[in-house]
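Missing here is one protein chain; the remaining ones are kept as they sit in the complex.
What follows is chain A.
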Amino acid sequence: MMTTVERQLLTSPRKIWYRLAITFIAIILIGWSVGAVSFKDVNQSGFQIAFNIVKGIVHPDLDLLFNVSKQSVPYLLVQTLAIAFLGTIVGGILSVPLAFLAASNVVPRPVAWLTRLLLIVIRTIPELVYGLMFIKVATGPLAGVLTIGIVSIGMLAKLYVDAIEELDVKVLESMTSIGCTTFEKIRYGIMPQLLSVFLSVTIYRFDMNMREASILGLVGAGGIGAPLIFAMNSYKWDQAGSILIGLVILILLIELVSNKMRARLVKG
């Protein structure tokens, strides 16, 4: 005499081969990846350097952290912030037409598909590769702005498309039925639905861009990255420490503000 529970258990689909296959693939992949581990280059000086880094962060170069010349941490941080801000705006503006071109409920399918392919390509190319390419177009912070702009497009346009495809068209139909013009339909039917989502996504991207902008200096595209790399490569850990402290504080602040703003936008 079987209970219902037992019967249910026996009728449940057997997935043993499926599971074994997945486990097998996972083990192979893990085994293969362990090949990247090597401790042959770790030596005494490595630990000495690790200790020095910690010491540098605990004893930062206070003069660099607080003065207001063009090489100081505050100036460079503001420049990084400016690159991220302007880049986000450039990216946000360019994303809107691309997003409409990629929305399958606005344009015919082939057009939407092609635009999506373009967006995937834009999104996949690593940020620093754009940086290296834009350096040939313009030097310094301007290259940074362009880089941040184009990497923002990849993510912003994708999320904009999601918002456009979820548009509630019933509102538009009812507006047509009471005799609204096209302009009125856009202003009172579409804008309220899209604007808050677009803004929220853009603010989130700004938060991310702050991080991205902080490493652009590595390829010479302005911001705080370059002094940080120089300080590290010349083993000036106290300077690197003060730059890192400034950077971490600024990024945490931006994250806090952006979370607050997005929470208010979502609540309406």
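Just so we're on the same page, a contact is a pair of C-beta atoms (placed from the backbone, for glycine too) under 8 Å apart; a residue touches a chain by one contact, two chains touch by 3 or more; residues count from 1.
We adopt the following convention: contacts and distances are computed from a predicted model.
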- Which of "4Fe-4S dicluster domain-containing protein", "Ger(X)C family spore germination protein", "D-xylose transport system ATP-binding protein" or "Phosphonate ABC transporter, permease protein PhnE" matches, in UniProt, the chain that is not displayed: "Phosphonate ABC transporter, permease protein PhnE"
- Message: Out of A:I53, A:L167 or A:V197, which residue would touch the omitted chain in the full complex?
- Response: A:I53
- Task: From the listed residues A:L10, A:V34 or A:I178, report the one that touches the chain absent from this view.
- Result: A:V34
- Residue, one of A:L94, A:L142 or A:L172, that touches the chain absent here: A:L142
- What residue numbers in chain A mark contact with the hidden partner chain? 29-30, 32-42, 46-47, 49-50, 53, 78-79, 81-83, 85-86, 89, 120-121, 124-129, 132-134, 136-138, 140-142, 144-146, 211-212, 214-215, 218-219, 222, 228-229, 232, 244, 247-248, 251-252, 255
